[in-house]
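The other protein chains are all here in position, but one chain of the complex has been omitted.
The first chain written gets the first letter, and so on, giving A, B and C; residue counts start at 1 in each chain.
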Amino acid sequence: MTSSTPTAILLVCCPDQRGIVATLSAFIARHDGNIIALDQYVDAADGVFFARLEWQLEGFAIPMDKFHDEFSPLAVEWNIEWSLHLSTTRMRMAVMVSKQAHCLYDILARAESGEWPVDIRMILSNHDDHRPLGDRHGIPFLHTPVTPATKPQAEASQIQALRDAKVDFIVLARYMQILSPDFVQAFPNRIINIHHSFLPAFAGARPYHAAHDRGVKIIGATAHYVTAALDEGPIIEQDVIRVSHRQGVDDLVRLGRDLEKIVLARAIYWHLTHRILVYRNRTVVFH
Amino acid sequence: MTSSTPTAILLVCCPDQRGIVATLSAFIARHDGNIIALDQYVDAADGVFFARLEWQLEGFAIPMDKFHDEFSPLAVEWNIEWSLHLSTTRMRMAVMVSKQAHCLYDILARAESGEWPVDIRMILSNHDDHRPLGDRHGIPFLHTPVTPATKPQAEASQIQALRDAKVDFIVLARYMQILSPDFVQAFPNRIINIHHSFLPAFAGARPYHAAHDRGVKIIGATAHYVTAALDEGPIIEQDVIRVSHRQGVDDLVRLGRDLEKIVLARAIYWHLTHRILVYRNRTVVFH
Amino acid sequence: MTSSTPTAILLVCCPDQRGIVATLSAFIARHDGNIIALDQYVDAADGVFFARLEWQLEGFAIPMDKFHDEFSPLAVEWNIEWSLHLSTTRMRMAVMVSKQAHCLYDILARAESGEWPVDIRMILSNHDDHRPLGDRHGIPFLHTPVTPATKPQAEASQIQALRDAKVDFIVLARYMQILSPDFVQAFPNRIINIHHSFLPAFAGARPYHAAHDRGVKIIGATAHYVTAALDEGPIIEQDVIRVSHRQGVDDLVRLGRDLEKIVLARAIYWHLTHRILVYRNRTVVFH
Partner (left out) sequence: MTSSTPTAILLVCCPDQRGIVATLSAFIARHDGNIIALDQYVDAADGVFFARLEWQLEGFAIPMDKFHDEFSPLAVEWNIEWSLHLSTTRMRMAVMVSKQAHCLYDILARAESGEWPVDIRMILSNHDDHRPLGDRHGIPFLHTPVTPATKPQAEASQIQALRDAKVDFIVLARYMQILSPDFVQAFPNRIINIHHSFLPAFAGARPYHAAHDRGVKIIGATAHYVTAALDEGPIIEQDVIRVSHRQGVDDLVRLGRDLEKIVLARAIYWHLTHRILVYRNRTVVFH
């Protein structure tokens, strides 16, 4: 459900325990919070409880700057990992891109038209091609050529720029360089990549060529958080489209572009609206 | 989530009120019930709260025959409409069919192979063609020819047979007679029909012909509860398949058969596992 | 299949006759044309034959300006309606839009990035909101306010502008005015509209509201050629997305935007690459 009234969102993960839902919802209710969405999930195999609670700020008795103090005793008692988010706080995003710009175009359009509550702080690229796109939208464009020799320095300057801009998360919108483990570790579960295959099929380079060679009847795209292991991070969203023998590699590339931008956009939207929890290299997405 | 341990399932509908989730989950927790699934939904426009709670019977402190007494005060206080179901109780189903048997075959296979926790008590038909199918599975087959003149009597005898067999719900598996309002009223929200179009498009007779004439690029099937208004009852599930100019009406019929049986089977499964609430001619399905 | 070598494309429609495929393909072969795609379809019910032939211009013995003379005798003999297109000729498109710009953004991005072989000659709107988008892309923006009283004049000036710009076809990218029959007749089978429902369900205004009221489990979008009867023109493409009780009208609007732009983009691409034949209010799409 969407809501234009200001809300608070609490993401929770803890050992599954009898009464946990009652405890959490009672806490909000006791302080006059009107819950407008409560999603919960229990991983029965691992005995882990996940929840997302969203309630209206209006009338809620705890000021946000006191929430930590008020909630901490309960969090300690129930062994809860948690994070609190406000619908009124716009997240700060960076986009990394190489030559192919269809995802970048799509992201810029959604941000500019007000579809997403986001501030795009910068565009980073290993090529200078799309600087005009950044200029047009008034977004700083950082061109950092990457070669095997210069990669460490290049990444260091990118990381610095991202930190200076206080970026909350990074979107790899068809960025064709592999990020080093150090880069990835600097932004844990805060880098979203779009891979142009239905992972785990066709990980790595040239997935459309591989899909064509294998003769699959469906192609896909996968949005995932980036981890040190290439294309093996927690999957956020996937979608597919039917193909046939008639489609050559060029057709797969063309059809795949639309998949990529839609799948990436969904993942970004869920990240922006605090709907994703990561656990054991999997995601719980409350959408 | 599936579970082989015995569970109780509580379906709830009431005005949305601050603290309702906490109250419900605390009630179960207080009596040592271990909640394994809690789904809730608030219709913000109408201010209505819906929930499905499922908890393990083992260790639950209230015997099932005392549940009504224990829960009623709370139900009265919060103005809750509710129903309680046990995963250990097999539902009793009747199937009504005419000439086309693909859905009937599918239903019988799922019941026989143990995929569904259901007892098929009888098959009713306006034709005698599929009696051998019933015989093969040891299911009573009631042949009731229906003509405009005999329809009232025919329906009366069908209703009597359904009541005698203590049937919980009825599945219209391509039954090509329109049930009278009296028949429908005898089993409110307990008759599931499969209509061979994407409702509300192509309601009524010969939807595949109509779809072909209109030149649609996708066809669908719709499972819904039957109400007095033809093809206008609450929709439980829909699915679609892509077609092109190449498919003639015969092809649509062939492709549609697979849609019909899958969509109907999903609706039956959700009904059997107590996942559906009906409200204002719409369904809330917690699947 | 895509091809970067220049090709000719022949679209054909005629009464179905023994030998028609052989005759057409022999004609191309006899003049040293290398056929790279031949799609054909026979509507058996109506006895009508449709085909799309694409062959390489290189080596083809008939100069394009002589094709009409060479092919006409055969066309007359077999009673063929036909049109010839060159892959080297960029089509001239106009876009009409109102307040919602997601389809316009998507179209501009595809044109600018070179994904489509198209020249966007102008943007027409009944509001002035999106003039900056046109300016940014160097595309003339014609603002024509439309009221019931001024509609005839407004349309007349729009038609004149479209003719002056020698526009080949028009895309209604969420243009919220109903075009008059006169406007439609001026561009037969050359106006593509995107309707935000799965037609014929929810024709007319506010389809997302109607879909939500009806409680459908899937929503759709439909691209079609515009005819005088509102939302009843030949369907080019449709697609759908699954929804549940959880999605309010606002969510349907949000999810639908992505459907609308993808479905419209496919229809435009097929029109641009001469893959669509219209017959009896239906389309034959060779994609």
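Criterion: contacts are C-beta pairs under 8 Å (C-beta built on N, C-alpha and C of every residue); 3 or more make two chains touch, one makes a residue touch a chain.
Small disclaimer: the values here were computed from a predicted structure and weren't measured.
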Of B:Arg18, B:His102 or B:Arg282, the residue in touch with the unshown chain: B:His102
From A:Gly19, A:Gly33, A:Gly134 or A:Pro234, residue that would touch the chain that is not displayed: A:Pro234
Contact set of chain B toward the excluded chain (per top definition): 1-2, 101-102, 105-106, 109, 112-113, 115, 136, 246-248, 250-251, 254, 257-258, 262, 265
For chain A, residues in touch with the removed chain: 41, 43-45, 198-202, 214-218, 220, 234-240, 244-246, 248, 281-285
Absent-chain interface as seen on chain C, which is shown: 1, 3, 18-19, 21-22, 25-26, 29, 32-38, 40, 42, 44, 242
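Note that in this section only the chains that are shown with their structure count from here on.
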Maximum inter-chain contact count - chain pair: B-C
Copies chain B and chain A - interface residue numbers shared by over half, same or different: same
CA centroid of chain A to CA centroid of chain B, Å: 37
Between chain C and chain B, distance of the C-alpha-averaged centres to the nearest whole Å: 41
Where chain B touches two or more other chains, by residue: 44
